[in-house]
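Input: a single structure, listed below in structure tokens.
Here the complex is missing one protein chain, while the rest keep their positions.
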Amino acid sequence: MPDTPAIKIDVVYLARLREAFGVGSERVEPPQGVATARALREWLAARGGVWASELAPGRAVRMAVNHDLAGPEAPLRAGDEVAFFPPVTGG
Amino acid sequence: MPDTPAIKIDVVYLARLREAFGVGSERVEPPQGVATARALREWLAARGGVWASELAPGRAVRMAVNHDLAGPEAPLRAGDEVAFFPPVTGG
Amino acid sequence: MPVRVQVQDFDVSRELGALRAGDARVGAVAAFVGTVRDVNDAAAVATMTLEHYPGMTEKALQAIVDEAKSRWDIVDALVIHRVGELAPADQIVLVGVTGAHRGEAFAACEFIIDHLKTRAPFWKKEATPAGARWVDARASDDDAAARWRLPEGGPGR
Partner (left out) sequence: MPVRVQVQDFDVSRELGALRAGDARVGAVAAFVGTVRDVNDAAAVATMTLEHYPGMTEKALQAIVDEAKSRWDIVDALVIHRVGELAPADQIVLVGVTGAHRGEAFAACEFIIDHLKTRAPFWKKEATPAGARWVDARASDDDAAARWRLPEGGPGR
């Protein structure tokens, strides 16, 4: 397991989350067990501080994988773009 | 009864009826018994010919009294404007 | 002026802009534009002539707009209907409704055009290769208007 290469995921934060985190996007290499959108969210929340509060289970956070709205069980693959954002308010 | 003055009614014909009758409006003085929109229609139909065919009971003819859609029992008074027309097709 | 009958064409942007001008409550504009189709009941239409009943037309349209305003929480409403000779693709009618929220604006807009189709005294005459003919009323228009009927004793018109 320790020798398995980590996968790279592009993560995008939008609107209130972008402002709260102070970052619009980053490339992360989560450990191999992080295989779903939900697991990625939990892994990022484990950073603590504003990450823990904004991504806490009770917060309304939407996710998209490769530009499609995705549920928490959406699988992740190397090179995926995963976005986290608040409920949308356009129109 | 013969001495009761006749009431004057302005009658308007529109669209297909105007073309069929060859007249857009006329002032009529129906006998006193003609006291409703339905009675006026029957009195005009009694002229025969195209009047009888276009205003026959089975034909879809709409009526308005003083610019309001009116049912057959709408009462008529001297000076009323009564219009006869086919079902409307605007919009 | 919320109700107009005119020969000339109208500009949708300008009319909707004027309708919502100066009212900061407006967040939603629902609109309908009716246009002359080229093909009606399988016959090609060259031109169309729209006749109306002056005096009754404005009164009927205003009554429909007033009823819409009483039934939905909207800010304002506009109806423009053309008469005279029209060609395929020409604009015939514009219904515009402004409101704070879209649901009521959509409902009122559809209510107005549905009732205009059954209660406002306009008649279309088409010129086709087979000659001129008056357009027949559609049963589907009566059905569309009937679905807005309130239950007896329901909230007022």
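We call the chains A, B and C, going by the order they appear; numbering starts again at 1 in every chain.
One rule holds in what follows: a contact is a pair of C-beta atoms (placed from the backbone, for glycine too) under 8 Å apart; a residue touches a chain by one contact, two chains touch by 3 or more.
Here the structure is a predicted model, which is why all the values come from computation and not from measurement.
*Asks:* Which displayed chains make contact with the chain that has been left out?
*Replies:* The undisplayed chain, in the complete complex, is in contact with A, C.
*Asks:* Just name the one of C:Glu51, C:Glu110 or C:Glu126 that touches the chain not displayed here.
*Replies:* Missing-chain contact among the listed residues: C:Glu110.
*Asks:* Can you name the residues of chain C that touch the chain not displayed here?
*Replies:* Given the touch definition above, chain C has residues 11-14, 16, 20-21, 24-39, 88-89, 100-103, 105-106, 109-110, 113, 140, 144 touching the missing chain.
*Asks:* Against the chain that's been left off, what residues of chain A make contact? List them.
*Replies:* 12, 14-16, 60, 64, 67-69, 83, 85-91
Everything that follows uses one rule, which is that only the chains that are shown with their structure count from here on.
*Asks:* Just how far, in Å, is the C-alpha centre of chain B from the one of chain A?
*Replies:* Chain centres of chain A and chain B, defined by C-alpha means, are spaced 75 Å apart.
*Asks:* Need the CA-centroid distance for the pair chain B / chain C, whole Å please.
*Replies:* Measuring from centre to centre gives 27 Å for this pair.
*Asks:* For chain A and chain C, let me know how many angstrom lie between their CA-based centres, rounded off.
*Replies:* 49
*Asks:* Could you check chain A for residues that touch two or more other chains and list them?
*Replies:* Not one residue of chain A touches more than one other chain, so the list is empty.
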